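One chain of protein is taken out of this complex; the other chains stay put.
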Amino acid sequence: MKRFVQVFLVVMVVFGTMLVAQNMDEIKVAAVFSMTGGASGYGRMTWEGVEIAWEMYPEVLGIPIDVYLIDTKSDKVEAANGVRRAIENDGVLAILGNIISGNSLAGGAVAEELKTAMVSPTSTSPLVTEGKKFVNRVCFIDAFQGQAAAKLMQELGNQKVAVFMDVEQDYSVALARFFEDTFTQSGGEVLYEYFKTGDQDFSAQVLDAIAKGAEAFYLPGYYQEVALICLQAYQNGFYGDLVSADGADAPETVEIAGEAVEGLFLTANYHPDAPAFNENAEEFLAAYEKKYPGEKPAAFAGLGFDAYMVLLKAIEMAGEPDREKVAQAIRQIKDFPGATGYITINEQGNAEKTVTVVRIENGQFVYDSMINP
Amino acid sequence: MRPKKLSNTTQTILTFGLVVLAVLLLLLAEDNLNTYLVRIISLTGVFGIMAVSLTFVNGASGMLSLGHAGFVAVGAYTSSLLTMSLAQKQTSFLLTGVAFPLNTELLSNMPFLPATLLGGIVAAGVAFVVGWPSMRLAGDYLAITTLGFAEIIRIVLLNASRFTNGSLGLKGISPFTNVWWSWGWLLVTLLFFASYAKSSFGRALRAIRDDPVAAKTMGINVFRHQLVSFTAGGFFAGIAGSLYAHWLTSIDPKPTTLGMMLTFNTLIMIVIGGLGSLSGAVIGAGLFAVLSELLRVVESDTVLFGFRIAGISGMRMLVFSALFILVMIFRQQGIMGRKELTWNALWQKIPTSGKRGNRNA
Partner (left out) sequence: MKLQLLVQHMINGLSLGALYALLAVGYTMVYGILKLINFAHGEIFMMGAFFTYFSITLFGFPWWLGMLAGIAGAALLGLLVDQIAYRPLRKAPKISALITAVGVSIFLQSLAIVVFGGVPKSFRGVYPAFFDKIFIIGGEIVEKRGRQVIVNGIRIPAMTIITFAVTGLALLLLWYILFRTRTGMAMRAIAMDSRAVSLMGINGNRIIALTFALGSAMAAVGAILWVGKYPQVWPIMGFMPGLKAFVAAVIGGIGSVSGAVIGGILLGFIEILAVGIMPSLAGYRDVFAFILLILLLSFKPNGIMGKKNLVKV
């Protein structure tokens, strides 16, 4: 046993050194993504987009770019470690990531400490960029998404809404609160139903909401639970409107819940048919369809693409691969034509952009409307 | 013929020398290694405390507790809420606001040492309350009830959002934990449990472990002894939690942060190190911290001879759990068994094998 451990350690050390002894004539960028664990689906989709952008634009300032993956296992300790290792051991110029907000908070603290720019493609919690100089994102923030959902609910003519809150996800909690604020201010009524990530049975909550006379359900959460809630709402005889958020903007929602999610509305970052079109969006769509024939990109892929493109643009603007200059350049970006719409990064590092409302019709995600900030 | 045992004075001098050597090594490490490696070294110390306190509860007294992460979480939350400044709390608790006793100056901005101690004390209190009903149960029921209690603690942390900020967790905890705090506390933990094991109390515990019925007939109060050691284990788990929180700088009650995964990881450490051995627990913790960093290679893409080989995600946990099962089947005693790495044991090894050890317990 001891001998085995010794041999094993030696092999690992050899491997490690091979990785560190690398070519210096390239710009290294680490994608610190959740490739396994609870959020792995989002990580994989986002990575598809990054890969496409990287294949289209493999160099900047005449220097080749090397993008490589670090898996956070959807865990914030791993996220913080991964970012630290990328910056200190691998000498990256900037970080793409992380995917979920909790991980971005942990990883962002490290990036801030080590003065290295980080661009999160998908983290929507307001805290992610709060007070940070080096942490940015290309997606919208939860506050805005929750407000948009409340406006949508009113447009649909609902007065009493049951909000299903996942107490385990800060993403869900924040969306629910922002929704409540906006919705009650304009005279609506909100009742809460609670659940926890990984729960499978929501029949009791659904029945309670129906019994209390909810006209519509607002479901801020991730697709695993949202799909099951919709399914059980359908099975238990709920016929009102269903509105969810970008966490359910994944093909699995339809695969799992089938006809139960017919008519479900989502506040999303992106839809290929939305009118905010530009040359980058078209290029991205073409490249995606070439690489994955017969498939349409998910919003996460589009955001992954945009995160890479925004970083590339910032390196170009900085004029040299210098960490601090790149970080400053990111916040100068205005009306950048991204695949998910025109992106302006404001002083807080947040992207100012429109919310796309998507509806599920005949099992397809179709474009519905736009809600402006 | 040389003497079979070393004199007590020699042993004390050697131990003292080792501590001085360790201090020098840590000083050297802090100055010369990059912060990433230094952080891994401090994490190893924190893992060491978790492993030592769990192995004491499990190995030395024969109880299998699967609720360690619960006490770590209690310590982490208590101390973090105490060291955070009032302003930080108010920005963190942006959805619900801070509840009464926590929103006072008195319970904010506390220095690290008293906050950690309080974290340990509160965790010990919780361990006592959990232990009271649990300790009356036989071995395997205990495992499940402690697991259940840890889950209850986690879910309460999740739902009591005015005290714990719920799923948002606590952010912006000051990064107080460095190699000195973590290894210093590890030394304290080791000294405490080593002398505890040597005392009459510890001997009674071993008697209970080997045969609870016989121990009972000898007049040993099984319940009291087990409850006291369970509480002591809880105290040091709380200390480890405080150090862990101030290492992470942000904590939340998700299963991967302070939930069952942490208990399992600690269990892996003590199984590899040897159940019931304090020095084994430290070795196990060190191996775990180092291996989990090295094994990242199998999870990330590797370039070999110009080809990019895709990493396999989730591979690390597979390797650890396979190692765990193999150890249990083929070498149940782990690296150290129930033995401890002592100067005497080393002394007797020198002429035959010449192996060197680096820890003393």
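The chains carry the letters A and B, assigned in the order they are written, with residues numbered from 1 in each.
Quick note on the criterion: contacts are C-beta pairs under 8 Å (C-beta built on N, C-alpha and C of every residue); 3 or more make two chains touch, one makes a residue touch a chain.
Source: prediction; values computed, not measured.
Of the candidate positions A:L231, A:L264 or A:I371, contact with the hidden chain is made by A:L231. Within the set B:F149, B:F163 or B:Y244, the residue that contacts the chain not displayed is B:F149. In the complete complex, the hidden chain is touched by one of A:D90, A:E113 or A:E252, namely A:E252. Of the candidate positions B:L102, B:A123, B:V222 or B:M317, contact with the unshown chain belongs to B:M317. Mapped onto chain A, the interface with the missing chain covers residues 36-38, 40-41, 44, 167, 192-196, 198-201, 203-205, 207-208, 211, 224, 227-228, 231, 235-237, 239-240, 252, 255-258. Mapped onto chain B, contacts with the missing chain fall at residues 58, 62, 64, 66, 133-134, 136-137, 139-141, 143-145, 147-149, 151-152, 155-156, 158-159, 213-214, 264, 267-268, 271, 275, 312-315, 317-318, 320-322, 324-325, 328-330, 332.
Everything below uses one rule, namely that only the chains that are shown with their structure count from here on.
Listing the residues of chain A that touch chain B in their complex gives 1-2, 5, 9, 12-13, 15-16, 18-19, 35-38, 40, 68-71, 73-77, 80-81, 84-85, 88-89, 102, 105-106, 109, 126-127, 130, 166-170, 172-174, 177, 196.
Residues 34-36, 39, 91, 94-95, 155, 158-159, 161, 166-169, 171-172, 248-250, 252-254, 256-257, 261, 287, 291, 293-297, 299-302, 304, 311, 313-314, 327, 330-331, 335 of chain B touch chain A in their complex.
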